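Omission of a single protein chain aside, the complex is shown with its protein chains in their original locations.
In order of appearance the chains are A and B, and numbering begins at 1 in each one.
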Amino acid sequence: MSTGNTHHYAHHFESAEHEYESSKQGVWIFLTSEILMFGVLFVGYMIYHHMYPEMFKYGAKALDWRLGALNTVVLLTSSLTMVLGVHYCQVNNKQKAVMNLAITIACGAIFMVVKYFEYSHKIHAGKLPGMWFTADTHGFENLPLYFSFYFMMTGLHGIHVLAGMCLILWVLIRANRGEFNENYYTPVEGVGLFWHLVDLIWIFLFPLLYLV
Amino acid sequence: MAGAGSNYLNHEKGIMSWLTSRDHKRIGLLYFYTVGFFFLLGGIFAMLIRTELFSAGMQFTPELYNRFMTYHGVIMVFFVIIPGIPAILGNIIMPLQIGARDVAFPLVNLMSWYCYIAGAALGVASLFMGETVLWGIFGGADTGWTFYTPYSIKFSAANITAAFAAFVAGFSSILTGVNFVATVHKLRCPGMTMNRIPLFVWALYATAILQVLATPVVGITVALLAMENIFGIGFFDPELGGDPVLFQHFFWFYSHPAVYIMILPAMGVISELITAFSKKTIFGYTAIAYSSLAIAGVSFLVWGHHMYVSSQSEIAGLVFSILTMFVGVPTAIKLFNWLATLYKGSIQMQSPMLYALGFLFIFTIGGVTGIFLATIATDVHFHDTYFVVAHFHYVMVGGTLMAIMGGALYWFPKITGKMFNESIARMSFVFIFVGFNVTFFPQFILGAMGMPRRYADYLPAFESLNRISSLGSYVIGFGFIIALYVFINGWRKGAPAPANPWGAKTLEWTVPSPPPHENFDKIPTVTAGPYEYR
Partner (left out) sequence: MWWIPAAAAQTFMPPAATDIAKRVNSIYEFLVISSLISFVIVIVGLVYFIQKYKRKSENDKTAYITHNYTLEFLWSFIPFVLFMVLFAWGAKVYWDMRVSPEDAMEIHVNAKKWDWEFIYKNGRKITSDVDDKGKRIPPTMVVPVNKPVKLIMTSIKLNPNDKRDRAVLHSFFVPAFRTKQDIVPGRYTALYFTPTKVGNFHVFCTEYCGTGHSQMLGMVKVVEDNDFNNWVLGSEGGGPKELSMADKGKQIYATRACIGCHSLDGTPMTGPTWKGLYGSDRQFNDGTSTTADENYLRESILNANAKIVKGFTANQMPSFQGQLTDEDVTNVIEFIKSVK
């Protein structure tokens, strides 16, 4: 009976397949909620960008687009390894699954380290949100607002990266225990979807903050 | 395990078995206790408000009044009415009605209750923060439940904590929403097509969609408000180049749909009550079901009707006015359908039915006065006066609370396995219904006369009507004390309830009262619609 490949689904589902489908749908519904949450910041960004286009252009110059690009590459790589991690769980390759999940976490860590350097540079330069801003505004009266957006948007995204890393660590530990197989890999898949969303949001943040 | 007499109430014992339960019925009851507690707390604040307004001149201080007003709003909106029907009645009844053993994600369901508790704890904690105004310990936010900027940018710990309370409570709402959407999509029993689910489930489904899509918007908005108080980020602060009116846009983008999060489930409950107590199939099932979805959809496009005079453009005002008129149509459809359901029925005036008919009476007044406010020229006069206060209490309190009470009594035998005392329950209805109308009808007149809302003091000309209103509020309070007695007495001493005391047709009445832990011994198969009284 217990070959290790059968999954005991919860009592209120008809089958493991039914549980998988339902869980996956739940994750998708939650992700729409996340998108709406970030949506507020994006709408706010668009409105203020329209109000103060010159100021936003000037503010973007203060960011180093090379660091942003580096982080973009890092996150894209992590999305790839995440996909591979899910794939290897599905084909019962425990070793490769764990390795790919570990690389994903490492990429997340690199992202956060780069962010740390970017943040500390700005904090030292006094380029802080709103009323903590102490740097020279160079005639752009509302420049602090740009840095409010920078810190709020990347900060909320950063929290999501950290949360994603914790979740991946959780599935990594479970994968290492051999809990996933071709019949049961729902948590890895769900966490993967979340990670892709985090990645996707960065794909929008990078051009808006660093390039426009 | 499931021996004779084993049910969800007694199959495990001890407080921990409740606090860690993943059974949707137990989580619903946990919500019932906590929401009930906050309802009493919010009710006390309401009485204090009415006591201040009993006479012209100050009974308390304006600082104190503004906090009563704020906490009455915050508690009643975020901690009572929004979770009220979905998290209590929805949690307990909805899986039973669609023939499921539980909601899709039982653990997430439990988490949502803990989010609620965390949010509620923050809300209570904020009462002790900020500038103290009473006995050297009580302070709290005085921003009103709408937290309008820039007044709410005061760098005050109370504002930060109250904003985070709303943020955390929002998570509870999102998690419930995610759970319900997935449950309705995936866990219906064989034969239970979307055209056969009870109308209560349809209403919860439309509500859940709103919860998932609208709540994150207010969540991040109040989080930004907290950031504004901590860091002075300037998004909504004109001194730093921000736009205070943008806060209102974001806030109402959620809070208008939130109005429907409050009223749609109530409408669902009413559909159940009317069919059960007139022993007649619902008139216009499809129309009622789809009008719920229509209301949910349009509700995302009407937030600007809270802001006709906020300095948004005239054109925007006109667009929001016409869109608001569109919401009126599906609402009218529902009302007429319920009325038509009574036609040629076999109507029994039990206390849940009394509450349902009370709902129809009150909701009709709430509905038609909504048109006064949707018409943009008259709204300019009524905006932010007592007319608005009366209108939304007629809809949210008269509507939603009538439905909560009716629904709670209707499903009381199912939930507890006991019958309540019918004649005392009827008495509670009389007090609540009469008290409600005496309290809030005079406020329409006060609003027409031009008395602005959120006034701690008023001109002597407004005194007599305010006095009637205050007296009415004490009558409501008394009515709820009776209702509380009905619940406690019924649970402790009530006669055992049969499986189907009302002769209703939906699935929850096919299982014993109270239901067993796993709801159904064998998952039922459905072959017809939910209200087949032939």
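Everything that follows uses one rule, which is that a contact is a pair of C-beta atoms (placed from the backbone, for glycine too) under 8 Å apart; a residue touches a chain by one contact, two chains touch by 3 or more.
This one's a predicted model, so the numbers in the text were calculated from it and none came from an experiment.
K.L.:
Out of B:S271, B:T385, B:T400 or B:S428, point to the residue that touches the absent chain in the complete complex.
P.N.:
B:T385
K.L.:
Looking at B:N66, B:S292 or B:N519, which makes contact with the chain not pictured?
P.N.:
Of all options in B:N66, B:S292 or B:N519, contact with the hidden chain holds for B:N66.
K.L.:
When the complex is taken as a whole, what residues of chain A touch the one chain not shown?
P.N.:
So the residues of chain A touching the missing chain come out as 51-55, 131, 138-142.
K.L.:
For review purposes, identify every residue of chain B that touches the missing chain, sorted by number.
P.N.:
The list for chain B reads 62-63, 66, 142, 144, 148, 150-151, 153-155, 237-239, 241, 244-245, 278-287, 309-311, 314, 317-318, 321-322, 325-326, 328-329, 332-333, 335-337, 339-340, 342-349, 357, 360-361, 364-365, 368-369, 371-372, 374-381, 383-385, 437, 441, 445, 448-450, 452-459, 503, 533-534.
Criterion: only the chains that are shown with their structure count from here on.
K.L.:
Averaging only over C-alpha atoms, locate the centres of chain A and chain B and give their separation in whole Å.
P.N.:
So the centroids are 34 Å from each other.
K.L.:
Could you please specify the touching residues of chain B with respect to chain A in the complex?
P.N.:
95, 100-106, 108, 174, 177-179, 181-182, 185-187, 212-217, 219-221, 224, 227-228, 231-235, 237, 240-243, 246, 250, 518
K.L.:
Which positions of chain A touch chain B when the two form their complex?
P.N.:
Residue positions touching the partner: 10-13, 18, 21-23, 25-26, 29-30, 32-34, 36-41, 44, 47-48, 51-52, 128-132, 141-142, 144-145, 148, 151-152, 156.
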